[in-house]
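Would you mind keeping the following structure in view while I ask a few things?
Missing here is one protein chain; the remaining ones are kept as they sit in the complex.
We call the chains A and B, going by the order they appear; numbering starts again at 1 in every chain.
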Amino acid sequence: MSEVELHRCLEAILMVVDEPVSEVVLAQIIEAPTEEISAALRTLADRYEQEQRGFELRQVSGGWRYYSHPEMAPLVEKFVLDGQQARLTQAALETLAVIAYRQPISRARVSAIRGVNVEAVMKTLVNRGLVEETGIEGESGAVFYKTTSFFLEKLGLNSISDLPALAPFLPNVDGLDEILSTLTD
Amino acid sequence: MSEVELHRCLEAILMVVDEPVSEVVLAQIIEAPTEEISAALRTLADRYEQEQRGFELRQVSGGWRYYSHPEMAPLVEKFVLDGQQARLTQAALETLAVIAYRQPISRARVSAIRGVNVEAVMKTLVNRGLVEETGIEGESGAVFYKTTSFFLEKLGLNSISDLPALAPFLPNVDGLDEILSTLTD
Partner (left out) sequence: MKYLERMSQENSSTAPVVPPSITDGRVAGFSLHLSNFDGPFDLLLQLISRHKMDITEVALGAVTDEFISYIKQLENADQGWDLDKTTEFLVVAATLLDLKAAKLLPSGEIDDEADLALLEARDLLFARLLQYRAFKEIAAIFSERIEREEKSFARLVALDPHFAQLLPEVLIGVGSQRFAAIANRVLTPKTTPAFSIDHLHLPLVSVAEQASKVVEQLRRAGVASFRALIADAETTLVVVARFLALLELYREGVVRFEQMVSWGELQITWTGTASGEVRVSDEFDLPPQTIDEADNV
């Protein structure tokens, strides 16, 4: 299949989907190797950007979908008025960060890491569909929490593994010891 | 506004609207003369055709909308027939849940509860036979929706009263409506 032809197929299918479509599904339907589909999607997305299209093609929460271009947001908002949710507070963002990197995690552990009681904030995150319960630990009866696919979508992530690595933000253990040994008053 | 800029605006809006949008409305939003909008839409549509895109921009019942290209219909049909599309999306499930537990309910109400525009999703649910119109409210002229017997069948229930009870901590219907009325338009 020529590149033009492949792009055409992808554009046609993506125009009718109402949720992200995975590369695997596209490969099945178009009957082409997944790697080829994958490369074609990336090329297509890059071209749209170069051509300064008003829309973009992006891979979010495991699949590809058309979006309006972020720079056009003020214009599009005139059409899509509802759907604007209140901004997350700093406390909610920090709690979300802890859950995202340490999931599944109990509320008590989140509290311990943040150094404050997180009960109200956790409730907000659950209500807003960013976090959900994922089971109860046998012994303690503690409820565990994890992030939802809506969270991925909200952050424009493809999967949890696409989160920036935490390591660079945390000094490594050797470093920590060294740093601590230099601490003086 | 340059031609590129104008095309960008049109592409952004048209990519996310569900209903065809008229040239007059587009002219208002973009703040450009209707004739200019009209000409730009035609140019854009011609370009897509020349570029052999998988989609096309078409004027239908007084407005413009993106569609997959007619030549790609067999592929799109194959995609639609594929089992992937049989399953309801998360957005559709959530909307269905709201309707099931709060019926009869207007679309505006569902939007208010879900915090997003549910127009497209509602249409999907109606098309899938899970939800149907159930009359129009006298004053506002708002259409009300309810779940169908097909919905009950799909969920394996005899009647709506067989739906599992909601969590006790949820405000009862009266209380909830009061809260919602402060949130709705």
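The working rule: a residue touches a chain if its C-beta (ideal position, glycine included) is under 8 Å from a C-beta of that chain, and two chains touch if they have at least 3 such contacts.
Since the structure is predicted, the reported quantities are computational estimates derived from the model, not experimental observations.
Touch with the chain omitted from the figure is made, among A:Val24, A:Ala45 or A:Ile113, by A:Ile113. Residue-wise, the contact with the chain that is not shown comes from A:Asn127, picked out of A:Asn127, A:Ser140 or A:Ser161. Even with one chain removed from view, chain A keeps its contact list with that chain: residues 15-19, 55-56, 58, 65-71, 73, 76, 80, 84-86, 88, 90-91, 93-94, 96-98, 100-101, 113-117, 119-120, 123-124, 126-129, 132, 153-157, 164, 166, 169-171, 176, 179-185. Chain B meets the missing chain through residues 15-18, 67, 76-77, 80-81, 83, 85-88, 91, 93-94, 96-98, 100-102, 113-115, 120-121, 123-124, 127-130, 151, 154-157, 162-167, 170-171, 176, 179-180, 182-183.
Criterion: only the chains that are shown with their structure count from here on.
The distance from the centre of chain A to the centre of chain B, each centre being the mean of the chain's C-alpha atoms, comes to 24 Å.
Residues 4, 7-17, 29-30, 52-55, 66-69, 72, 75-76, 78-80, 82, 84, 89-91, 111-112, 115-117, 120-121, 124 of chain B touch chain A in their complex.
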